[in-house]
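Here it is: the structure, laid out below.
Left out: one protein chain. Kept in place: all the others.
Then we have chain A:
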Amino acid sequence: MATSSEQLCQGLNCSKPAALQCPTCLKLGIPNSFFCSQSCFKDNWGTHKAIHKIAAMANGPAGEQGGSDPWPGYKYSGTLRPVYPLSPRRAVPDHIQKPDYAETGIPLSEQNIRSSSVIEALPKEDIDILRKVCKIAREVIDIGVAAVKVGVTTDEIDRIIHEATIERGGYPSPLNYNGFKKSCCTSVNEVICHGIPDMRPLKDGDIVNLDVTVYKDGFHSDLNETVPVGNVDANGLRLIKNARECMEKAIAMVKPGALYRDLGNVIEKHAKTEGFQVVKTYCGHGVHRLFHCAPNIPHYARNKAIGVMKVGHVFTIEPMINEGTWKDEMWPDNWTAVTLDGKRSAQFEQTMVVTETGVEILTAR
């Protein structure tokens, strides 16, 4: 294959002629990201991918100045658009206990785990604390859900959730987690998860997922729900119902000795009964002293998750169910996950603990 011009490989200590480009860079409009080969690209991936983040950060402010669409030229998979500028970062009073990443954005405690196969079993005392935090998280999401109506911006919902959390002495876990700018995730229509609350008013017929995590007394509690905005079509309601049922069916399987990898079989089977598909990129997770930790719980069938459930394991189940393809992509903000075909996605999530007899849903209403 002939190399067209003077392009040289960007790999470390490599300056061979190169004709292949990083697909992410192409997408983000970063020029000259040439590599000589897949293997050279692979070797340099660890450092190269930082460029994407820098580009996304650079894109951010430009968009905030430029108005509604922060990434001109970006090809959206669906009709939803971000509406910038984002509101300023919300303050958290000093007396609120904060997780390690609140200042730096880096969850060091999560990165310092020594093994991904260790699943901590929490003693009763910890569960007692966690149960209280989960109750708060449930109150907070209910307040958020009650605020959902046509014309309300997701930023406004974020404010309500932020304040409800603070009032209860909690820290909104998403805030500055790996640099996330807001206090909850609001995922509208084709957004699968990790939507950033912005200035877009909810429209009649939208579906929106509110994902709330509260940190208090050393523990995180995580839950989410998808709700219709105004009049949602039958298919949208069917999707929401199915997503909830998928979660419930999976939760029903939880008991000591059950395999984490088996949950996805039940979820996918149920999603398929309605012709829906299950997202693969995002998973349920352990949640207690860390926001995200082992176990990792994929929601799709025939997954290879490790681990047997034991009394005291605390984790979420949060299937994301899509109207169309299970495939996802990410907006240039590096957070917002959307369906590749632009069709809608719904999700439900609870935090639960494995008990002697089965399961206790800690974030239950």
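Basically, a residue touches a chain if its C-beta (ideal position, glycine included) is under 8 Å from a C-beta of that chain, and two chains touch if they have at least 3 such contacts; residues count from 1.
Just so it is clear, contacts and distances are computed from a predicted model.
Asker: For the complex's missing chain, which UniProt name, "Protein SIEL", "SET domain-containing protein", "Small ribosomal subunit protein mS39" or "Casein kinase II subunit beta"?
Answerer: UniProt lists the chain left out of the view as "SET domain-containing protein".
Asker: Among A:P85, A:G169, A:G205 or A:G324, which one touches the chain that has been omitted from the display?
Answerer: Within the whole complex, the residue contacting the unshown chain is A:G324.
Asker: Quick one: say which of A:G46, A:G73 or A:P88 touches the chain that got left out.
Answerer: Of the listed residues, the one touching the omitted chain is A:G46.
Asker: Write down which of A:D142, A:D341 or A:E360 is the residue touching the left-out chain.
Answerer: In the full complex, the listed residue that touches the missing chain is A:D341.
Asker: Pick out the residues on chain A that sit against the missing chain.
Answerer: Those residues of chain A that touch the unshown chain are 1, 19-24, 26-27, 35, 37-38, 41-42, 44-46, 48-50, 53, 75, 77, 105-106, 108, 110-111, 113-119, 177-180, 194, 256-257, 259-262, 277, 280-283, 292, 294-295, 300, 302, 304, 306-308, 310, 324-327, 329-330, 334-335, 340-341.
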